[in-house]
Structures are given as C-alpha cells and as structure tokens.
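Dropping the structure in here first, questions after.
Note that one protein chain is taken out, while the other chains of the complex remain in position.
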C-alpha cells in the first residue's frame, strides 16, 4: 500500500506561566498547560469543522458532512484522560478525541476530500477514519458496531495483562442497538478495561432520546453491572473528572464504566439536515451552553488564562487548520489503478 | 401442503366439587377447576417429557432432546393467564405453555419423531414447533430471536387497537443477546402489549448466569423502562399472579413487563449433557423444590384437592401421553417427494 | 398518465397500498416525523397516523423481526432500512426466520423490506452496497429491483401483495434521476417477469437496476456500429424469469450479463452457470460477465467511478461478444 507522507501533527499548546491574576480551584486542580491543551483541542475541532462545513457548502466536499458541534467537551475531555498506550473507538462527533490521540488534522481534511494522503486512501469518506495505527481503532459506520471492537481491544489488554484501557465513543441512540448491548454486557461479565463514553445529544437523527431508550441512561447502564454516571457534557472538566475515574478504575482491574455526557446537537444530524423537527428553543439553549465558549469564559474567570492568550490560541488553531487543509489539498486524489489493491493483508510470517 | 388430521386435544381436567375438607386462601383465590387445570398441564408436560426421554434413550428419537424439567410452573403459570386471542412465542423448556395454548400433545411427539402429522411435517425436530395457527408464533432456534417476533405480534395488536397480548418465553442467558435487547427496548419505547417471561434456571448450557449477565435480572430490565419483578419460578401460583398482573397491564395499554421465574435446570442442557459442571447440591436442591410435586402437596394441604383426585389426574395425563404418542407413531414419516414443496407461500389475492 | 420520479413512484405505490388496506404499515428509523432520510415517506405520518407510520429505535434486527411477528398476526408491514448496507444487522431475521417460515411451519410472512442500495452517491463502503448477492442464495425470499418509475410503483404493489417476504431494492442514484409515466391507482407489475427493454438479434444483455440504463446507452452505441443488442431488465431477481432469459439467449446465442454488484458469487454467476448448462449446444460465444470488482465500494469519486461498470466497458463487452 502506498502511503502519502504524514501531515504535520496537531501542536499541543505550549505551557503558559501560571502567574495569572486570580487563582481558583480549577487552577489548583489542573496545571495551566493541561487546561490550555483541553481548550486547544476543543477549539481545533470547532474550527476544523467550521472549515469543512464551508468546503461542503461550496461543493468541494461531496457525500455526507457531519460535525460534532457541541460535542467537543465530551470528545476532548474523555480522550484526554487516556494514557499513551490506551486506545479508542471513535465515531462521527468526536474529532477532538482523534486529535488528542494524535491523529494529524491533515488526515481529517484528506479523508473528507477523498485524497490519497488520508489513512483510508480515499476509500472512506467524511469522518470515517480509523485504524490509525495503534491508538484509534478501525472505524465502522454501523451504529453500535464500534463497541464490540473496543471491547475486543480491552480483551486483548486483559489477556496480555497489560495496564491499558480502551474507550468507546457513541451517542445515546446507540444504546438501542444489539451490538452495543452485547458488547457492554460482555465487557461487564469479563470485567474488561473498557470505558463507554456516550454523548447524549438528545436526538438520533430525527428521533428524540425518549423514542430510542426510556429512562435515565446511567440507571439503565448500571443495570449491566458497571459503574455509570451522568455529567454535564458541555463542561469539559466534569467530563474529564468522570472519565479519569473510569479510566483509573479500568486500569486498576475494576472493569468497565459508562459515562453519559449530556449535551445537545445544535446543528442538523448532517449538514444536509435542517433539523426542522427540533424545537428552536432546545437549539438556542444548546448554543448558549456551547462548551467551547463556556470553557473560554471559565478559563478567564478562574484566572487560569488571560484573554490575550486565548486570542493567541485561536490564531494558532486557525493556522493549524489552514496548514492541514493545505496539506490535504496538496495530496493527490487516489489513482484508479489502486482500486483493487489491498483487499487482503499481505502475509506476515507466523509464528 | 398436505396436513395429517389433528390429534386429540389435551383435555382440561373437569371441574371438581369444591367440598374439600379444609379451606385455605388459595381455594378462595382460585376456583378448584383452575387449580386442577394448572396441575394438569404441569403434570402433562412432565409425563410427556419423561416419555420422550425414554424414546430418545432407546434411539427411537434422533437428533437433540431437550426437556423443561423444573420449568413447568413458569410455562404453565404464565401461559394460563393468556386470553383466548392472546399469543405466545415459545422456546425449548415450555411445553406446558404450548399445551395450555391448545397445542395437541400429539404434535409434540410427531415433531420429535419427525412425522408428517406434526405442523412442521418433519421439517423441524424436537421441540421446535411453532406457527401453530394463531396462538403459538413461529419458532426460531436463535436464542433471543423469538422476542422480536413476539414484539411484532404485540405491535400488530397495537396497530389494530385490539385488546390482545403477546407473551415471550426464554431463559436468563437470552438477556445477553442483541435480539432480545433490541426487541425489549422496542417494546418499551412503543409501549407494546408484551409480557416477557424469563425462566432463570441458573445455567445457559454450561455457563452460569453470572457469566451471562451481571446483577439481578429484574433490576436490569427495570432499566429498560418497564415494570419488572422476580418470583419463585417453582411456585406456579406466584408465577400466575405476576403474569396476570403483567397481562392485565399490557391489555390495558400499560406496555410491556418483565417477569423472572427463579428455578433450576435439574437435568443437562440436553439429554446428551450430563451437566457434570453443575454442583450436585444445586441439582438436589432444585429437585427438592420440584414445582410439580410441590404444587401437588400444596393442593392437598390447602384442601383444594383430595389425594385420590391427584391419582385420577395422573392416570388421565398418563393416558393422554399414551394416546398422543400412539397418534404420532401412527402418523407416517414425511414423503421425500415433499422435500421441495412449500418453500414459498401460495399467493392469496390482495387487497 | 402522471410523470413521476423513481422515488415518487415508490412512494405512490406504498401510499396506494396503505389507502387500500389498513393492515399495510410502515416501520423503520426516522420514517415518520422525518419522512425517511430520502424523504420517501414524507407526508405519510400526516395521512396515516403514528399507528401505521412507526418510528423505531436503531434496531434493524428487532425491526425486521417485529415485521415478521406483525405479519404473522395479519399485518402487511413495509420496513425501511435507512441504507441497504445496514440490513446485515438483520441477517438472521431475514434469511433464517422470515424466509424459512413457510417451509418450516407453513406460516405466511407477507412483508416487504425496502433497501436503498447502490453506489454513485459518494456514500463510501457502508452507504453504497449492492446486497442482492447475500440474499439470492436464500430459499423463501423474493427479491425485486426496479429500474423505471412505472416498475418502481408496480413492483412495490406486487411486493406488498405477495404472501412472502420480499426484499425491495431501490437504487439511490435512480431516485431523482429517473422520471417517467406512472399509472394511477393499484397498478400492479407482477413479480417474476423480466422486461424486454430493447429488442436485438446479435446478442442478449441481461441486467437490472441502475445498469439497465447504462446497458441501453451502450446498446445504442453498438447499434451505430451495426450490432443489434437485446437488453433484458430482470426486475425480479428472485425468483428469476428463467424462461424469458433462456428464450432470448437461445435466440441470440450470445449472452452478456451486467450487474453493479461484485463479480464473485454475484447473480451473474448463477445465470451464467444455468444457461451454460442448459443451452450448451446453442451458444456461439462464452457467456460473459461485467460487474464491479471484488472490493468494498470506495468513496473518492475517481475510485467510485472506476468501481462502477461504465458505458464504455459495457460497450466493449458487447462489441467483443458480437465479434466473437
């Protein structure tokens, strides 16, 4: 398989001097660099998706276009608790998680643009990137289908007695699927080091959560025999704390956990969907609770960051987006001669 | 499709004079005839299965041989709460339920013996009889697969606004399956008139319940957003009461319910399994709690029935078994010329 | 006669059936409030109400299984798979439960599963598949795939009328690209009959779905070179109209099979094997097949274009065979 050179990696924001005016609990709990890193990735997801939406609206991107608007806190907060050897099975609203796990932003654009530089070499579209080396597991479009895969990775760690954790991301509608159920149950019974991270954005396409599953998600999942909690999914620190506990528990042999991050899908299911079926009030309220802006305000009010620094971070993220897009656009479209290559893996000698 | 004549129907025991020596609550709650009917079907399942085991051991029956030893109270108690227009999706331990719903006992023997007289015309084996006209839904061997079918029947009743109920029978291991989960969840979300009856016999083949699903089954199922309870599955009246409430609720538009009947699989998974993996103590304790003998004792002690009457009932059931077996043995094996017939249903004019 | 798109014609057939019989219901993900991801059931909820236009959770296995149960108690459910690809989640209920009901227990399961399939819309590997190859092997199922608006409506009505489970394949790329006259009312198009789309004497092209249109275009080009191509639209893929197929093949003595689905184990294999065995002495050239390659469906336009059998490839196949 021919592979294009790797694009520039997302830059983790450099540490700031922690001589901020006022100090608060947050600053004591988190190093400023960590807070910046969280904000950086949330912002990067937001700005990258804004760019992709533009490219979709202008017809440069074909097919489907999904964004994770409002899901940045769940994606970044949860993924940031993973260690260097941990893995995650991501889905369609968690770009930030992939970036935290080291996916070069250029891959994101290259995949949307169907360029050979993407890890899928143009064979997959939009956000459906996966199998990114060791940390991001194979993607599957089948809602619920990525959870058995994450459970299997966790099983692999358990078999090898490695202190590693697998995390799976998905939405609330996923709880209705048989594959999610079987995998969550399997993980509970086998006490696998798995963390289930659910963004509850209130809708599964046009279907409100109450038409997908009844009752509180955390209560339902506790019934599987695993610790389950529900947090404000627009509060990146709340998500971080819940995920940290779950990851620690998994790593310590305590088995799987479930985390619901309550949020709102503030755009259509995809960019082709005007979400006319969603009460405007819900969307406006969701916008007001926008996790990115909210975290920015929180960082300033808590004295963790100066406003000027936020502007630097935005400029830096914007530059990364430009650079990533440019890298992707410079990557050639796949060669049709490649069409039938790589259906099978080439044999590696065993044992 | 050529069909053999219908075999004799299981005789519901005739009413007894209720001038029993002592009276108790049970006698006040249930008419003697109803108590006799419950006992009759439980005994009929037991005696019929004893006969089939003999036929299997002597090689007259080929393939697999399953029995519902210890599951008679769940099968008969739950099915007896169904009205004349209600339906059930049965499985492999609930012969008594099929008998209550009107399946001629001859079909049971004919199916085990692979005779043309069975509704499956020898195409299915052992207990895998289904699609018995209106009341017993199509059988499927796929564990969990009968629950979507039952949910669909319930959906049909809801669409038609008919006051009918669908019941599904299954074991505790079934709760691990994706099909069970999707169907139970669908029924909860759509508030379908479905009653889920689970016999928890502690093992799924060799797998103990704790290796199939964690935690109390009723708590887990309550998480689906449906009323769920757990009763002594060896106490036919306890099962009956729980099922009656669930059936009434379903018929009244209250949606689905889940009932766990706690029991024990006192034989191997199939007759080919010596169940060496099951602690003997569990089996002996299960035998002591045998629902059939226990109900007989209860009927006498409560003054509902005289011992002599029990002997009559046993003799009558034994005669029904002999008659049913004879009927089945008189039914010819299927004609190989039939092999390719009936793959499709013949067209019925529509609309 | 009204002129409709392929999508409108499917909806029209479904609507007519629901008007004719209250036991016809629609169920699937986002079919109600949203009207389906392709808006095919738009307005159905208003006309027929939530009891007959049923939004379900994301549960393909339970949706198809529930349709089986509903059919067993007298409904005629029409299930929508949001995309054909996702039907793999319901494989057990399709091939092992619904399809075997009649044979095992004599129980009729009149149900239709609509599956929006096919490539050409940049959907990538899981929103572009042709799935007939997975179901063609199953006894007890019927499979239809219309290529024109008139057939789309007629076959939908016939599928609903049929007492067996019918997999109704609708090609997404035809939804709005195909327009044509459609009869009003209950205009049935019987199952099991192929349609002659173009008469010819030199060779027979057997095809279905989106490829019908590419084959007709290629046939026109061939005509310009003096090759008279007969083009047959299979329409019903299971059971196949072997009579019509064999009659044409015997007459032209040359057969080209064209389908969008992958080659290995595709429908073309069975048709070629069948004709090869039964028309051995009357064939003047090897039965040829043109199809997609044996790979998943790629997303990037250059790959997707190369993946789909093109008019050029079909024309070359026709020319080669005619000259053989």
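Order of writing sets the labels: A, B and C. Residues in every chain begin at 1.
Keep in mind that, in the parts below, a contact is a pair of C-beta atoms (placed from the backbone, for glycine too) under 8 Å apart; a residue touches a chain by one contact, two chains touch by 3 or more.
In this text the structure is predicted, and so the values were computed from the model without any measurement.
> Please work out which displayed chains the absent chain touches and list them by label.
If we consider the entire complex, the absent chain touches A, B, C.
> Decide which residue listed in B:135, B:160, B:191 or B:211 touches the omitted chain of the complex.
Of these options, the touching residue for the absent chain is B:211.
> So one chain is hidden, and I want to know which residue out of A:7, A:32, A:119 or A:223 touches that hidden chain in the complete assembly.
Touching the chain that is not displayed is residue A:119.
> Touching the absent chain: which residues on chain B qualify?
On the chain B side, contact with the omitted chain comes from 62-64, 114-115, 120, 122-126, 128, 140-144, 173-174, 176-179, 204-207, 211-213, 277, 333-336, 338-340, 343.
> Identify the residues of chain C touching the omitted chain, counting contacts across the whole complex.
Residue positions of chain C that touch the missing chain: 85, 88-89, 91-92, 95-96, 100, 103-104, 125-126, 133-134, 136-137, 139-140, 262, 264-270, 272-274, 276-278, 280, 285-289, 294-296.
> Which residue numbers on chain A touch the omitted chain?
1, 87, 89, 119-121, 123-124, 129-132, 134, 137-140, 142, 145, 147-161, 166, 178-179, 182-183, 185-186, 189-190, 342-351
In this text, only the chains that are shown with their structure count from here on.
> From the centre of chain C, which chain's CA centre is farthest?
Of all the other chains, the one whose centre lies farthest from chain C is B.
> Between chain A and chain C, what is the separation of their C-alpha centroids in Å?
37
> Would you kindly tell me how far, in whole Å, the mean C-alpha position of chain B lies from that of chain A?
47
> Which residues belonging to chain A are in contact with no fewer than two other chains?
176-179, 211-213, in rising order.
> What are the residues of chain C that contact at least two other chains?
57, 59, 61-62
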